[in-house]
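Got a structure here, written out as structure tokens. Questions coming.
The other protein chains are all here in position, but one chain of the complex has been omitted.
After this line comes chain A, so read on.
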Amino acid sequence: MPDKIYTNIGDNQVGFDTLADHYLINKPLYKLIESTNTGIWERSITTNDAWWSPKFCELLGYNYGEIETNYLFFLNKIVHPNDVEMIYTAFQSHLKNQTPYKIEYRLLTKNQGYRWFEVSGKAWPDHTGQLARMIGAIVDIDAKKHIEINLRRSEFLLRENNKIAHIGGWEMDVETREIFFSKEVNEIFELDSDRIFDLPTAINFFEPGYRELIVEAIDNAIEHCKAYDLELILKTAKDNIIWVRTKGVPVVDEHGHCVTLRGIFQNINDTKIKELDLHNSLNLLSDQNKRLQNFAHIVSHNLRSHTGNLQFMVNLFEEVTAPADQKEVFNNIRSISESLANTIDHLNQIVKIQTEINNEKKELYFKDFFNNSLNAIENNIAETGATVNVDFSACPVVNYVPAYLESIFLNLLTNALKYRHPDRKPQISCKTYLELGHTYLTFADNGLGIDLKKHGDKLFGMYKTFHKNANAKGIGLFITRNQVESLGGTIKVESTVNVGTTFIIKLI
């Protein structure tokens, strides 16, 4: 037991022995405090004398009197070694700066290892005015502390997960339509500070075309309590365009009304762009595959029809006896041989397209190439009295394979003249423009037109002709389509019978 210490408590200057005597003698006070699960302690600042109340001892699993009443013993044997320094710092600060002394640290219990306690205290002066002793209390906060530690750990893990996954949460109050973003969402949106958004402002971060999607999903979630999961394009506060995935889950009250909408945002830009690239390559491959298959069919069919006729004529040659007949059959054989050569030549042109893909693309001026094509069919133009209007001002240049562009223009021009309307002079109009980063070429005529309902699917097929026209060979548009598609473009046609035809070509 420490020596008797005299001190002031509050306004009453009372002389008594140690706090221990006072505490133990004052039964009502003793009972009251012992009932609160609070341990009381006292230590001398000048000596190392200390006292621990019965509840203090009990909280550490000891009987009263079992813990040595020495503060050094307490620091060295009871306090967790890692916490000693913190206790000393808090004590010094309390003495010097009168900061409140309230700290959490681990104490070694008799049977349960270290447990967390909240320790508070206050230093009191003796009759000379010098701070002589400290009185305080301890409370067992082990359970709370463990929850706190776990929570902090989970929070840390969650935050790290979110950081790595570029994912964050959001919540919207359905009534006020105010939206709260988590820290990670702010990072995805590249916002500098936390702020509450109203719904329209938040929606405006999305690119046009995606806004409608998210608005509809949110309306649906609020009205029909339907969750959503969307991939959208977002323009961040710093004007970066990124792909995000967003989920929304309605929180429903007891009346079945959606009161809160919450969900996540995830930056999926890298994977999405890879996915789209992959998708494009796949499309390109499958297009190429389709073209190859188509080509195989064409080869098989076109050659078969000739070899079939050849067999037919050779057999017939054995049947006929009249010299005139034999001559006729032989002439047919000759004509088959010519057709075969022609077909092989056409097939070669198609094979050439595939090999020319690898030819270097160049900056080409539409005007030059168009004029070259016009010059090549000058006579035809003059003969038919055709007028040609061109407008390449919106997009004068394209990065393309020269041989293709020349062939495309030539095919479209000859096509327009070949299928001109008998009642009027051909009017041809050719334009280029840019749309969403793609270069488009339109080519319109006032010719016969074609019934697309009937022939639309065959228009670009090989040896498909639709008009009673002796010049129709059905190879031009087939080649044009192959050239356009081999460079990743598309060709579409709009047409009205007796009015005219317009080709819309996405070059690149």
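Worth a mention:
To be clear about the criterion, a residue touches a chain if its C-beta (ideal position, glycine included) is under 8 Å from a C-beta of that chain, and two chains touch if they have at least 3 such contacts; residues count from 1.
Basically, contacts and distances are computed from a predicted model.
Choosing from "Molybdopterin oxidoreductase iron-sulfur cluster-binding subunit", "ABC transporter permease", "Glycolate oxidase subunit GlcE" or "Response regulator receiver domain-containing protein", the protein name stored in UniProt for the chain missing from the display reads "Response regulator receiver domain-containing protein". The chain not shown here is touched by just one of A:155, A:325, A:383 or A:494, and that residue is A:325.
When the whole complex is considered, the residue among A:305, A:380 or A:502 that touches the unshown chain is A:305. Of the options A:335, A:371, A:387 or A:498, the residue whose C-beta touches the omitted chain is A:335. Residues of chain A in contact with the chain left out of this view: 297, 300-301, 304-305, 308-309, 311-313, 315-316, 319-320, 325, 328-329, 332, 335-336, 454, 458, 463-468, 472, 474.
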